[in-house]
Every structure is written in structure tokens, then in C-alpha cells.
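Missing here is one protein chain; the remaining ones are kept as they sit in the complex.
Chain lettering (A, B, C, D and E) follows the sequence in which the chains are written, and residue indices restart at 1 in each chain.
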Amino acid sequence: MSKAISRFPVVGVDTLPEDLAARIKVISDKSGFVPNVFLAMAHRPDELRAFMDYHDALMEKPGGLSKAEREMIVVATSAANDCQYCVVAHGAILRIRAKNPQIADQVAVNWRKADLTPREAAMVQYAIKVALKAQEIGPEDHAALVAAGFTQDEIWDIGAITAFFGMSNRIVNMATIRPNDEFYSLGRDIPIKG
Amino acid sequence: MSKAISRFPVVGVDTLPEDLAARIKVISDKSGFVPNVFLAMAHRPDELRAFMDYHDALMEKPGGLSKAEREMIVVATSAANDCQYCVVAHGAILRIRAKNPQIADQVAVNWRKADLTPREAAMVQYAIKVALKAQEIGPEDHAALVAAGFTQDEIWDIGAITAFFGMSNRIVNMATIRPNDEFYSLGRDIPIKG
Amino acid sequence: MSKAISRFPVVGVDTLPEDLAARIKVISDKSGFVPNVFLAMAHRPDELRAFMDYHDALMEKPGGLSKAEREMIVVATSAANDCQYCVVAHGAILRIRAKNPQIADQVAVNWRKADLTPREAAMVQYAIKVALKAQEIGPEDHAALVAAGFTQDEIWDIGAITAFFGMSNRIVNMATIRPNDEFYSLGRDIPIKG
Amino acid sequence: MSKAISRFPVVGVDTLPEDLAARIKVISDKSGFVPNVFLAMAHRPDELRAFMDYHDALMEKPGGLSKAEREMIVVATSAANDCQYCVVAHGAILRIRAKNPQIADQVAVNWRKADLTPREAAMVQYAIKVALKAQEIGPEDHAALVAAGFTQDEIWDIGAITAFFGMSNRIVNMATIRPNDEFYSLGRDIPIKG
Amino acid sequence: MSKAISRFPVVGVDTLPEDLAARIKVISDKSGFVPNVFLAMAHRPDELRAFMDYHDALMEKPGGLSKAEREMIVVATSAANDCQYCVVAHGAILRIRAKNPQIADQVAVNWRKADLTPREAAMVQYAIKVALKAQEIGPEDHAALVAAGFTQDEIWDIGAITAFFGMSNRIVNMATIRPNDEFYSLGRDIPIKG
Partner (left out) sequence: MSKAISRFPVVGVDTLPEDLAARIKVISDKSGFVPNVFLAMAHRPDELRAFMDYHDALMEKPGGLSKAEREMIVVATSAANDCQYCVVAHGAILRIRAKNPQIADQVAVNWRKADLTPREAAMVQYAIKVALKAQEIGPEDHAALVAAGFTQDEIWDIGAITAFFGMSNRIVNMATIRPNDEFYSLGRDIPIKG
């Protein structure tokens, strides 16, 4: 019942190269805490930098999928991979982005029973297939997304976000990275919509 | 994105035989609402009565496993079965019984990474095996529980609770029974233990 | 190669509360023996009573699915769960109810190759999905049953019987409950239909 | 609900080359009927001849595993492959060879709960692994068989019989070959041993 | 990191009965080496003879599937069974038969991404289902092959070749039969087609 952040060495943000320390400061100034995943990867600054760059290229890119949709992909596929850190942390972000205090728990337990629009359901179904059986993806899967109104660029986004967090999920599970206490309760007091 | 309680007919508590209506009133007086699972099963009073009797025989029995341990089994195995109602509803009860606002989410996403004592981990590991591969249960599984300090009576309880909620999970998923809104937030403001 | 009835304590019917002893006597008077599952659960009278009540609510309910159809669901899903007691015991009952000495073995080994009507095949296919992947049940599964002529009430029955025996299968496998010798041969001398 | 012997062409024994017709006559003279698998393969005489030769080389070889042990391997692995013809036909032979009217049903449903000696259990466990996950067979699996008293020659037999019937199971399932009615009841009236 | 040919006894071709020694000589004269599978099975001459007969009945039969198609089935299904000997040895033969230096690697890693014609894709899809889930084969699978232009005789061939190599794959994995060095490079210098 250890409460260690990671089973690998954890070093302080102050040991990081200046660019990384500055980037993490922006995040912690905004959220009030340093997400543990950064502390757990800080012993590998080059990997951490590439990780943050890749994350931002996918999750902060203007246009395309909404921010809430992107987080919904993260929560659904991280749950499929049983990744505690990612479900708890991105569950919080999803609640906030979607302005919905229930959606993260619903998507994490069984997306088929979640309050999803048909567009969201098509998106999550595809993401789950990329997460669990990417080798079986075929033209019919892309056709279903096109039918649901997604552009080719958005289809790439769904798949690439799933693939990136598939990497993240595996690092977290390998290293047993612990979610910050703060994530559990964030966004839970948002009013329920009609 | 229907918010129906069930895909099968839902009848009011007032249509139930007196004994069942009275039992449900006790519950709703205490919690402030009628758990949807009762409404979803009310069109089958005889099944509902047996369901409640069986539930109480396992979950209210004096002695043996603690109430928190029993709820932990429910949450872990219902998550293994992707049962939204049971994870959300019993996750709330687990938070309250265990006086721990994080434990339900931890156990639901990946019990191996949850803050469990060795006793709890042995209990959950066995429960998951009964839930997913009961046919492979053998003497070595019971030996592991005995080594972790469980009595034969407690081992039966772990298995029987898992089996009962395995039934419940299947009914919920078949009927798409929706968790009450109240369950999502119950027990989330309990202080985190050191 | 133990021939014990259960790996948990087995107590005599005479130790049971009167109502349970009387119910079991009716069964043993009719069949000539006490099914081992009752003996194996007798150390838990409250659970046994709820078990019997639930069983009868589903399996003895007037109207709806035929008795043979109900037993066919039990045999097919118990085989999917590798439950020796349930396949052997309910296989016997299925042979008798269906007046067919081969149907139980066929359904137990591979229901797709069994002598089923289209209605029976649709019923068993749904039951197997509830038994093994209830979380994936969707509107298309219910539509297929409606197309095969099942009412909403009968669909509930198929799912609820599967769920109940999913519980029973897990208890049996956890406790290694042994089928009575009598079940193996019952109904095997029924003449084969054209 | 067709009762066809195979979904591929079925030709009479009289159309077979003399050597095959004579071999099958020996079998049908002894058992009183022509097992359907021969009729279903008769449209391919060269394959049928090789099939019979291979079968006899493994199943009629003097020494090594007992005849009952060989049939036990066939029933266990054919059940793992959901092969109706093989479970029903070889279940009959196993009952006769083992002089035990229950053993085939036990092994087919869940070998872990069957009345097996430790030697038989080790043998079946290995056979099931060859049937379902041969790629994961390693030195520890062979060591377990040696510890259970099997010679290298007998280990080969277990694996080769499993592999041969893995082929047979696939042909039967591809062609939907129907078991003869006679197999269902053969050996069921053998007295139960203490 | 043993380079043994088999974990079971390996005897020389000269110890074989004349007919087998002569058949293997024809093969080794043609290819320049004795394929290890023959050496690994030589301690069981009767099984080896039936194996060769069955192999030739399926793989050398005139008419029906092309030789390249037959080898494609072998490579695809042997890869699904993780059989190193069969993928390496028959990969070489497939390259030669198909006059294509890439096709074996493509089919072995992911047939869905290989350069297949629609006919070949339908054939491989069916073969993979026979290899991995033969019990689920149904009329719709045969209908798909008929729609792709296959005769009933060719459908049998696809299934029977898959079943035969399913046996071979299991024997190889059980015995850890090592591919000859020669197979790795055969057919790799064939020019790539436009």
C-alpha cells in the first residue's frame, strides 16, 4: 500500500533543463499542483520533452475535434488499458471540458452505456478498436467514421490520440505512476445537465 | 443518449406488493432516493424479492468480512464485468464504508494499483478469478486465501458475493439500467487519509 | 479424485429450517434423491432460500418460454461457463423436458451444430452473449430476438435465466459441487425423433 | 435443423477403393454401423486413407499410454475445440475403454472437476495446452509430465494425439459432420465404480 | 540457445523403412537438404508415412487451388499459430511458388495488410477462422467463399489444408522443431513485381 509516485527514481522539477522546468511551471501555476506523470518522467528529460511536445501537438492543436472529444478518447482508451493515472487525471479534465460531472465515470466503466451522441459513440468505438485491435482496422471502420461526419484529419486525430495514450498507459502501468490526489475530485461539483 | 432507467418496462413502487414497497421505503427514507435497480426489477416482484433476500443474506450478514470488504468485492468484480450501475452505485457505498474517497475509482480502474492491504489484494484477486474464470479455480486459490488469513466461511462469502453480483451485472447490462445521479457524488468529500 | 459433494461443509437436510426441509422433501420425493446443490448450500439457509425462490420465480413461472427452452438456456450457458454440475443436472432435465435424448449433449458441446429451430438458435445465441459478454449487449441483439418472435417479457426471461445460472455456475465452480450420479443417465432412453 | 451428415458431398462406402472399403467394413462389422466421419471423408479417398493410417498409428500403437488414456485426451481436447462429433463419438469409446459411464461427460465439461488421477490430470493439462496454446509449450511443461511419470515416448503420444484430433476437430467443424445416433448412448449403462 | 533439431530423439534417414528413405531422398535431391521436420518425425515411421501421404494428398493434388494459394494458406495459418518451422519453411516455398519475395513476410505479419487479391483475401480470412475458431464456422462463411468464386471442392481444400497444418504446427511447437538454415534465404532474390 505504498503511496510512492513511481517505482522508478523521482527527481524534482528543479533538476530539469530550464525549458522543461518553465513549461511545467505554467501547468502547475494554472492547476495548483505538478501532475505526477511529469515528476515520474523527469529522470529522462529528453523523453519528457518529446512526450510533452507530442501531447501538445495532438491535444492543443487548433481546430478539428473539440477538447472534450479528445479527452473522451483518452478516458475511454485508458480505461480499456486499465491505466489508473490516465483515467483519474483525464477523467477530471473530461468532466471540466465537457461540463459534465458523470461522463468520465460512464465512459470509463462502459462507453456503450454512456450518455454519448451518435458522433461520440462512433468516435469512441473506433478509438477502442485502435487501442485493442489496431491490426484489424479496415476500410469499413473509416467508412463508419466518415458516415458519422468525421473528416480525414479528425480520423487521424482519433487514431493518433489513442496511439499516444496507449504509449502513456503502458509507461504508467510499467512504472506504477500514482495519480495526484487532486484529480479525483476535480469537476465533480459541475451541475448535471437536464 | 436516452436517460431511461431501463429498456424494459419500469413500474412505480406503489404497484409492488406491500412487503416489497415497505422494504424499498426503508431504503429510500435512509438514502433519500429509490435506487433505480429496484424500479427496473419492479415489473417482476417475485424476482425482486428473491434478489433483495439474496442480497441481504450476503451483504447484511453479521460477522465475517467487513462491510467495506464486501463492497470492495462488488466494485472490483462489477468493473471486471463493465457494469456501469454497479460500479457507480457500489462505488459510492464503498467510499462511505471504507471512509476513503479514492478507493472505489482505484479498484474500478486497476485493483493491482489500488491502495490495498495484502489481505484486500488476496481477496480481490480471488474475486476477480471467480468473476472471470471460475472454472479454473483450484485448491491453490483457496490455499492463498487461507494464507492471507481468511476463514472458510469468509472464502465462501467472497465467492458468493462475486457470483451474486455477476448475476446482477448481467441483468443490468442486459436491461441497460441507469445509475441514479445521486450515486456519482456520494462520499467524494470524505477527507483523504495520510 | 475425491468424490466429496463440496469443498465447503455439507450439512444434512435435517439441520435446515422447516420450510426449506419441506421444499427439498418435495423435490427428493419426486426425483428419488436430493440434488447435491441443496446439500452444498445448506450451511447457508438464508442464501439457499433466496436461491430456491429466485430459481422458481424464473423456472416455474407460468407462460412465456417453454420449460424445455428454459432448460436449453441453462445447459448452453452452463457449458459456456464449464460448470459440470449444471450441465450434467440440467442436461438430464432438458432431455426429459424436450423429449430428446441427444439435445443436451449437442447444446453443451457446440450449440451452433445442435438440432435447433431458428427460434431456439436465436435464443441460445443471445443467452451466450449475456453469459460471456453482457457488457456488449446492444439494441441490435434485442432486435434480433424480436425478429425471431420473442416478446419483451421472454427476452427478459432469457437474460435473467442466464444471469441466475451464471451465479449458480460460479458458486458450483468455486465450491466444486459434484453432480449426483443419477443425473448422468436420466432421460437417455427417450426414443430419438425422426 | 438439418440432419445431413456433412455439408460437403457424401458418397457411399461402395464407391471407395477396395482397401478402404474393406477397412471400414471391419469397423462397421464390429460396431454395427459406419461412423459418419468415414462417409463424410469418402469423397476424398487419399485423404481418408492417410487419416485412417495416422489415426491407427497413434491410437492402435502397442504399448505406452493405455487405450482409455488416449481416448481421454481426445475427449478433453475435442471439447476444448467444441467439436460435437468427436466429443460424442470418442466420449462413447472413452466410457467403454475406461469402464466408467461418467468420465466422458466430466472431462468434456470441465476436466479440472473430473474424477482423474494425478497422472491423468497432468496428461490432460498438457494436452489442453497443446490444443489451445501450443506456441507457449516450454521445458517446464515437459518437466511436469516427467514428474508425473511419463516417458518421452508417451509425451510425444499425448502431443501427437492432441495435434491429430485438432486436425480432425477442424475438419468436422468446417464440414458440420454429424455424430451417428448410436454414439450418444453407448457405454452409458456401465456400472458406476465405488 | 540450443540449435537442436527437436527436443525428442532424432534418427537418421538411413534408419527409416525403404519407402520412406526413398521418398525423402527425392526431396533432398531436389532441394539439396533434408527438411528437419522429416528428421524430427523419423523416430515414428508410421506417423511420418501417414503425415507425408496426407500432405501430398492435399498439397500435390492436381487441379483446384494453385500451388501458391495452398502455400499462402499454410503461411497465414502457421503464423496465426506462431509456428516458426512452418512459417520459415513454407514462407520460402510461397515466395518461390508466387514468384514474389515479399508476400510471405506480409502474410505472416498481417494478412489484412498484404498485397492480396480479393480472392486471396477471402481465402485467407476463411483459413484463419478455421485455424482459430473453427467451432464458429457457419453458412455465411461458406457463402462468402462461393461469392469470391471458390468451388465446394476448393472450400474443402482450404479447410483441410488449414486443419492439416494446424496439426503440423502443434507437433512442431510441442517438439521445438528447428527450421533448416536454407529456408530463411530461399526465394528472396526474386525480382519485385511492378
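Following the convention adopted for this analysis, contacts are C-beta pairs under 8 Å (C-beta built on N, C-alpha and C of every residue); 3 or more make two chains touch, one makes a residue touch a chain.
All figures in this text were calculated on a predicted structure; none of them were measured in a lab.
The residue touching the chain not shown here, chosen from A:I5, A:L65, A:C83 or A:V109, is A:C83.
For the chain missing from the display, the contacting residue among E:L116, E:I137 or E:A163 is E:L116, taking the whole complex into account. Contact with the chain that does not appear here is found for just one residue of A:N36, A:N110 or A:N169, A:N169. For chain D, the residues touching the chain absent from view are 135-136, 138.
Taking the complete complex into account, residues 110, 112 of chain B touch the chain not shown. Even with one chain removed from view, chain A keeps its contact list with that chain: residues 7-9, 44, 46-47, 49-51, 53-54, 56-58, 61, 81-83, 130-131, 134-135, 137, 142, 152, 155-156, 159-160, 162-164, 166-171, 173-175.
Keep this in mind: only the chains that are shown with their structure count from here on.
Chains that count as touching both chain A and chain D, per the definition above, are B, C, E.
Residue numbering at the chain B/chain C interface overlaps substantially, since over half of the positions present are found in both copies.
Centroid analysis (C-alpha atoms only) places A farthest from chain D. In the Cα superposition of chain A onto chain E, the rotation angle, rounded to steps of 5, is 120 degrees. The distance from the centre of chain C to the centre of chain D, with each centre set as the mean of the Cα atoms, comes to 28 Å. Put simply, the C-alpha centre of chain D and that of chain E have 24 angstrom between them.
Multi-chain contact residues, meaning those touching two or more other chains, occur in chain C at positions 82-83, 110, 135, 173. Chain-to-chain contact here is organised irregularly, matching neither a line nor a ring nor a star, and falling short of all pairs touching. By the definition given earlier, chain contacts exist for A-B, A-C, A-E, B-C, B-D, C-D, C-E, D-E.
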